[in-house]
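Sharing a structure here in structure tokens format.
Complex shown without one protein chain; remaining protein chains in place.
This part shows chain A:
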Amino acid sequence: MSEPRLKIALTKGRVETQVLPLLEQAGVDCSLVRHKQRRLIFDSTTQPYEFILAKGPDVTTFLERGAADIGIVGSDILVEHQSTQYELLDLGVGQCQFVLASTAAFDPQAPQRKIIGTKYPLITKRYFDRLGQDVEIIKIEGSVELAPLTGLADAIVDITETGTTIRENHLQIYDYLQPVSTRLVVNRLALKQHQTAIFSLVDQLAAVVNANAEKEVSQL
């Protein structure tokens, strides 16, 4: 039987930039993706991998439908899109944090039904459910910081890496929700169909992630 070809759906943009070096350190030839021009699908001629570049939410859809075997995507998107696939590895990159933020005038304890702007309505709902608060959620597709500044919402729930964008928009952080990082996710049936090949890649990547983490600690 010929070696199985694994379809890897990679979130394009920042995740792609941060994960390609890890894949290369793990011995995966990513030269086609590095020289992608405008292409979105790459079939390696030297290794049993096919890469697909897609937006994060679409990576979860490819995985759910079995159109990709492996997905590399942020945990924020996995939670928000209620992914049911196997999350085998935290790649340790793309680390950021969900926060509740607003202007200085915001009072989290104010006795009123708050209006919250967010790209992540499910995560926001779960957070306020845990607090026992009923809030009105407005779905915003981008530049969420605008919502409290324009009066569209009382506060926002969004992810931040360093808090710089929040501070530059004269907002402040009122609470920290769950941390976020980039994960390697595998389609449930693909793991059964290509068990050896997938675990081999996961183990190589895990070794790279651990070595990088140790290097960072030793440089402190």
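By definition in this document, a contact is a pair of C-beta atoms (placed from the backbone, for glycine too) under 8 Å apart; a residue touches a chain by one contact, two chains touch by 3 or more; residues count from 1.
Just so it is clear, contacts and distances are computed from a predicted model.
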item	value
Per UniProt, the name of the complex member that is left out, chosen from "SusC/RagA family TonB-linked outer membrane protein", "ATP phosphoribosyltransferase regulatory subunit", "Amino acid ABC transporter permease" or "DNA-binding protein"	"ATP phosphoribosyltransferase regulatory subunit"
Residue among A:Leu10, A:Ala26 or A:Leu89 that touches the chain left out of view	A:Leu89
Residue among A:Thr61, A:Thr103 or A:Thr165 that touches the chain left out of view	A:Thr61
In chain A, positions touching the absent partner	61, 64-66, 82, 84, 86-90, 183, 186, 189, 191-193, 195, 199
